[in-house]
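Here the complex is missing one protein chain, while the rest keep their positions.
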């Protein structure tokens, strides 16, 4: 029983980690080596044909039964196959060590996960692009430190996230390429019973590059890089989720997660519409982030390998990939169906009674000759007054004789953000791409 | 050059980790062992008196100079002392191994830090208690998921934090007691040249308990527990800091960090009053939390010890303690001077037009015979309407014929929170203590 | 499908986290509140008797079915119960908020896990004590930095670990007590519909203490402390596992993990007997250690709570407890059946040709008047020569004229470790207890 996987499901990713698939991958890998050996004239083609026809591990249950005795999963798999291949078994797993199969299998699993997750990222990027364009001119207040700063558009916010996920996609592609390696160089990496040529060919048959110059195992820094990348992307999901949570606060009320028909926000308080999906994403990000730690600790192995990484990977392999897949799907769904409240955004821009225009005001005063620090003190004082007493800053300004030098037209220009549209256009323009 | 310590200073804690103090501690420890040996009749009292008078390592610079050659700090210290003690040096460091001195010194450093940090916690608790009482009846809206829930008082929030820090204080006391151990059992913990009696006595002279049944080193789980506790407390600081940041948001505006005269919020936007201190606390919490990881990794040592923990501890020892001290002092200052805006709190309670009273309304309807799920759907619909259309929920209620069963007096009672005062009293009452 | 749990199973712990058990706990908690209300005269006893007889959530599948629509697990549970209780349902979950039930349920789960894990620790301590006594006088070389230091006994090593786990047991007891709290104070912790008396009584009925002065949720520092403790204990397991791995190295060969009949060490190399269980424990420790990070990050919640902790806890709750349970059981099995090779231990003591007696030799020379640094240089030179040229140090000593002052009897004493037995006795003596 596994609460987490059933709670945050992603069947296509989960099945990659199922025992059935793992054993199938092992069989596929063994057969690839057999075929490579045939091509290199090391085993007779007829034997390979017979093996191809008859090779099977029976069932997961059968292999498990044997493993209880051998305490070694790969050996159990081999014994199950042996009973089917009989004499031809001598050409099977020939000159290989368990880890040749297991690590190559792990690589194939991660590669497949990486490909699915890349698809998820693409889907998310598409949704973000569509919504960014849709809200290109949906004005809202930009906030720093949680304090109103200057107006932006909601489209800009989404565009920023779109770009972040484009970076994440590039990184995941690189990390997936890094783990797309196989290894058939035997117990200590010296190719004592499999030639580098056979190994290279078998890898090619599996769509992998060969890991030369390694020990018994594929170097764990390749895998660690992959899990670091998942951790980074999960944190990227958290970044967007956190924004949604903030914008959905009662006092802000600018966006809302989709709320499904019949959904209940709170068992006690019927009025509540809580951003539970994005809160969940923030929580799950902690897990995927934490999983990168063990992946790093797996790197320093004793001499030509120890097996401490194995138990770690059995946990973080499925956990990080399935959870990240679920997170990406969920975020895509949230952003696709996100309810946006432009009216509330417009209201919130007014909340500080014009104090948000303090920077252009300051610059105008400096431009008209007031020393910067003096101007800064004046504007700070007026802005605080506007916020606290809810008096429009522009009105307060008129009462200050030192600001008389400002021409009315310039004051007019300061207190609007007409030119923002044009700047938004230029940021959205393809040439704005980093 | 060390940016972080000068940025987030705490001189009393920093000096504990200074080299001068470290060497003084080593000397104090060596002398304690000498005295214990005198008391056990192992070395002549006259020699001890001479040692007491003349024992000195000269200066930090002198020891450093020797260390450059020996590559061993404790040996350098001993050579510096040897030149002063001459023949009596044979009674000094007698039968001890470096780690006896270094670990006992590290314990004394952590013990002292623990005591200072306990003082910080006490100071913070006092401030929280005072402010909690002051705002016992300062009503504000309670929020869950960032969404308005039901009224509480700001005093209750502070009381909750006060209690959390009382737990933290208890934990730090326990963790400090755990690290208050010394060790004089020689290279592999077998007391081959120092008797358990001498070791125990020397520990007592230093205010420590002896670590029997250990290897060359004091078991690192004792220290790890200490750093875990610092990580927990730092996260407790973050918890309060996060609350202040949320309450200071432009849209909330209920509390404000102290703003010192002349302080500038933003170089560009003079109107800004940013919660920079509490943001800083949230950032620093990440560091102290991360430091607990290496402290754990230090536990599994090779056989009777390896020295990999040493470089780790040179970093996390000063870092975690000084940063946490700075954090506690800063939070205490913030909470002591926190500006509270009860008017804004009162306004915010009204923000949802009464939807926050959905729970008592729901219960009243159920109490008057409406099935729970039907009542829940009705109240949810009305509450959402109240929030979105800014129509008082109470007014919407009157339009619904199914709610006619509710007597007016009960409706009156639902839409106020008069009884909260009494409940606050009982929560504040000493017997409410967990 | 969940590879990790089936690979590293612990059914008694897994079932605590099963949905069946979770729903049963929720029912038990709701009934406890009903009973407390009866005792406080808030609901009629007859209703309670009817509820007690009929209250049921049906099946896990039924609740799951409802949850798909409501997107809220506790509400789904309540709706399932409502169909059985009909009108009496108005007394059920009366005045409670979801989190009252869920957090109290989580506490009960962790409390039960804590109790089972305490039992595991006790079992491990017993095995360590037995084996420590058995090998009290099994001499071996003590090693620091991986380099031979001075003789110890294997019993001392085991005694040290026994003591470490006694500390861990005490810490787990404290951490379990910390999480043994329940909470029935409603949506924002103000007891607006449940009295503190009812809450306290309901907690007592469940064997818990009440968490007063909190928000909607039980403070997460209580749970974080629990997970920190699991992380600490898992690292304690790693410490012992690492020792076994080191001692089983081909070049050391002093101890061996139990090797079950039919077990296969390597699919390629039949001669191998690998310490796979202790390697696995080292790997799993990384996971349990990493889980403490998210538990800490769960502490800072928005205002009166956000729900980001929930998804995190669904993962780390079962994961850390089940894995630690498996680890403790496995380590107990390993240590119980550990094969010890005293012959090899005795051989290894001789490996450095007496260089390991350099400390008593040094002290003897100093005692006979040679300046410490001179003696140190001489002994270092001879010891290195003994190791490199495999010439007994004692023999080399005779060739050095400056050492002539050493009486033969003293030399005899230096190169044996007769007095170790006595010292071992005193360390094993009950009064040696810290």
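In order of appearance the chains are A, B and C, and numbering begins at 1 in each one.
The rule we apply is simple: a residue touches a chain if its C-beta (ideal position, glycine included) is under 8 Å from a C-beta of that chain, and two chains touch if they have at least 3 such contacts.
Everything numeric here is computed off the predicted structure, so don't read it as measured data.
A.B. asks: Determine which one of B:114, B:182, B:219 or B:294 touches the chain that has been left out.
C.D. replies: B:294
A.B. asks: Among A:189, A:275 or A:317, which residue is in contact with the omitted chain in the full complex?
C.D. replies: For the chain that is not drawn, the touching residue is A:189.
A.B. asks: Where does chain B touch the missing chain, residue by residue?
C.D. replies: Where chain B meets the chain not shown: residues 1-5, 7-8, 14-15, 17-19, 69-72, 74-75, 78, 93, 96-98, 186-187, 245, 260, 262-269, 274, 276, 279-280, 282-284, 286-287, 289-291, 293-294, 297-298, 302, 306-312, 314-319, 323.
A.B. asks: On chain A, where is the contact patch with the chain that was removed from view?
C.D. replies: 78-79, 82, 89-90, 94-95, 142-146, 149-152, 156-157, 159-160, 163-164, 167-168, 171, 174, 181, 186-193, 196, 209-216, 219, 221-222, 224-225, 228, 231-232, 235-236, 238-239, 241-243, 246, 282, 289, 292-293, 296-297, 299-307, 359-360, 363, 366-367, 372-373, 419-420, 423-424, 426-427, 432-434
A.B. asks: List every residue of chain C that touches the chain not included in the displayed model.
C.D. replies: So the residues of chain C touching the missing chain come out as 141, 143-150, 245-246, 248-252, 264-266, 268-276, 279, 293, 297, 348, 351-352, 355-356, 358-359, 362, 376-377, 379-380, 383-384, 386-387, 393.
Everything below uses one rule, namely that only the chains that are shown with their structure count from here on.
A.B. asks: What is the distance, in whole Å, between the centres of chain A and chain C, each centre taken as the mean of its C-alpha atoms?
C.D. replies: 32
A.B. asks: Can you compute the centre-to-centre distance for chain B and chain C, using the mean CA position of each chain? Integer Å is fine.
C.D. replies: Centre separation, chain B to chain C: 24 Å.
A.B. asks: Any chance you could list the residues of chain A touching two or more other chains?
C.D. replies: Those would be 245, 264-266, 268-269, 274, 276, 279, 293, 297.
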